[in-house]
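In this view, the complex is presented without one of its protein chains, the others remaining in place.
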Amino acid sequence: MTAAAAQLDVMVPTACVLKQVTKETPDTFTLTVARENGSAENAFAPGQFSMLWVFGVGELPISISGDPSKHEELVYTVRSVGKATHALVSQKPGTEIGVRGPFGNGWPFQAARGHDVIIVAGGIGLAPLRPMIYEVFRNRAEYGRMVILYGARSPRELLYRKELAAWARQPETQVLVTVDYGGIGWHGHVGVVTTLFKYARLHPARSVAMICGPEIMMRFVTRQLQEHGLQEQNIYLSMERNMKCAAGFCGHCQYGKHFICKDGPIFPYSEIGPLLDKYEL
Amino acid sequence: MATRAQTPRVPRKKREPSPTRNSPRAAAELTSKGNGSQSQPDGKPRGKAAPVNEFDRTNLRPAIIAPAQLEKIIATLLSDGFEVIGPTVRDGAITYEPVKSVSDLPTGWTDEQEPARYRLKKSGSPAFFGYSLGAQSWKPYLHPAEVRLFAAEKRDAAFHILNNDSAPTVSRAFLGVRACELAAIKAQDRVLLGDKYRDPIYASRRESAFIIAVQCSHAAATCFCLSLGAGPKVGEGFDLLLTELVDQTGHRFVVKPGTDRGLGLLARLDAKPASEADLAAGESAVALAANQQRKLDTAGLKEFLYETFEHPQWDKIAARCLSCANCTMSCPTCFCTTVDDATDVTGTHAERWRRWDSCFTQSFSYIHGGSIRTSGKARYRQWMTHKLAAWTDQFGSSGCVGCGRCITWCPAAIDITEEVRAMREGGVCADA
Partner (left out) sequence: MQTLERIIEEHPFFEGLDHGFMDLVLGCATNVRFGKDTYIFKEGDTANTFYLIRQGNVALEIFAPQRKPIIVATLGEGEILGWSWLLPPYHWKFHAHVLQDTRAIALDGKCLRKKCEENHDLGYEVLKRFAGIVAQRLESTRFQLLDVFSAQK
């Protein structure tokens, strides 16, 4: 590769073989991609994302949902909602897809060590939090209690159901799951994710909360966490905006003074709180 | 008095027998021998050479050249393999285009600029640079409006990246860069080179560019660079700085080198030391340009704009704004881009192109489900708040250099300075 081409790395994808596509829900799929040059040195941080390019179709920012300690692969959970995402989840194993990144800052896992971790996820928002959950389990003694609150639209739209059940059996871990719309086969909670807080055993003073989901959901959740006494600077949110470059060049993801791609996607509430209720910011 | 300009011509580096005009080495060739400090076209500093800005100016005083030497500057740059981009008259406007000789320059033309109005008129002056500034800035040459990021070829399930357009095919010399435009280049440097990542497309064009700045001698009615500290006097960031003088002493240029390669070029010209009178004449010419009509009160502007999110003035602007994006296209600092993917009919050849984008489009803020900024109000607010406030937080300086292009080229005559004033005065817009 020439020097000029090497410099282009940030905008040029690397061809990576798609190893596996797993259906999670009717419209959501988990893609496992081989990472040939993966190592402990270039391991991704929980909460980071990649730009995934489907040959000739388009490119998408997708959060990494896999285990950071598995260096030989990158795992993404993708909801098929448009042309490009549909093309992405329709790729056959063995096909190469373009990968740029990882980009972004990731969850503050180092700062969270020594604290209880409160994970609040809504819908596909569990995907970028899963690497953080893996991180806690892998370094269990470094963290206090972990409380995972997860809300989805309906039982069939819940991600990682088997894993949720397995996590719930781990010591010092509480997993609460709810759906907005229940059916007769569902014997779990029904109600929005904020209704789970009354069942959660929290120690706000020693907790760090990490939230990912639709922005409205994150606003409701943040309010609950504050009512429970969590400090603004200990509440972290993963934000989403249009992204084309992921490197701070294209300008699309600006959110007030922040670039979601390079300053985020994860921000403490103390930094972005005042922006969250600004319509059309 | 001896000046460096009178020292013997700096020996030029050995060249291939028949250099091509497109030689990527062109940028380095004007480097004087002693301080081989220029960057290579690939952006890698050469060896342990000192960085560009360590140019020693202590021993220098500006030189004077006759107007005919301008032809020599162009010819020398052309023969060294540069494409020389300079001001020229095209379609009734000053535009920055490839020039071959001084005959391409807008000699005797000046411009009149007002909100939504641009006219050229004959000045009767022999000045080459008697206009204020071009319709477009130098941005298209450094941050191309369209560039192919890469092409890729697919074979069965695999694909490989074929090539890219990152390296420019030619090194360019910019003749006639104004102070505000230098400030704009510096602003884009900060975004595209000096942040977390480096844009190699911009980097390669930027590093090979030879910059000849020319001091302003008058301001357009739309100019307000003084308010932003971006001009009219050129401070730094040039290879060579010209001040064009047309007075009773005659038509001449004060020349000041800013880098070794600028000095190298000066050394090849017929120059004599500038007199105190010449320098004083140069100072007073720039002082004329500083007499600007428009002003932007920048005191506390960032905080002010952050607090005016709900100001009624935004609605008034939105009622006039056409969301045409002219302001962003003509702005020398606006850097936003989008990407387009395409394949050929066989589906085996794909390309990815980067194109200028504007925060005035609906699609700019689209995420699944819809756009964030659906109203014109929100989009204008984003543009102006970014330019005048958020930019400072992001990159340490204002995103506005006061060139006034957004005022001139706005078909609705929206004037950013007037809008700020109206907001500060409590929401009464002069012409709304």
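The letters A and B name the chains in turn, as written, and every chain counts its residues from 1.
Keep this in mind: a contact is a pair of C-beta atoms (placed from the backbone, for glycine too) under 8 Å apart; a residue touches a chain by one contact, two chains touch by 3 or more.
Keep in mind that this is a model prediction, so the values were computed, not measured.
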Contact residue for the chain not shown (choose from A:92, A:169 or A:198): A:198
Residue among B:124, B:370 or B:426 touching the omitted chain: B:370
Touching residue (missing chain; options A:116, A:135 or A:157): A:157
Chain A, residues in touch with the chain not shown (by the definition above): 27, 79, 81, 122-123, 151-153, 157, 178, 180-184, 186-192, 194-195, 198-199, 213-214, 216-217, 220
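To be clear about the criterion, only the chains that are shown with their structure count from here on.
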Centre distance in Å when chain A and chain B are each reduced to the mean of their C-alpha atoms: 40
Contacting residues of chain B [partner chain A, same complex]: 42-44, 149-150, 152, 154, 157-161, 164, 166-167, 191-192, 195-201, 203-204, 306, 309, 335-339, 341-343, 347, 350, 352, 354, 357, 359, 364-368, 372-375, 377-378, 381-382, 386, 389-390, 393-394
Interface residues, chain A side, partner chain B - complex: 2-5, 7-8, 10-13, 15, 17, 53, 55-59, 81-82, 92, 94-96, 98, 240-242, 244-245, 247-252, 254, 256-257, 259, 262, 278-281
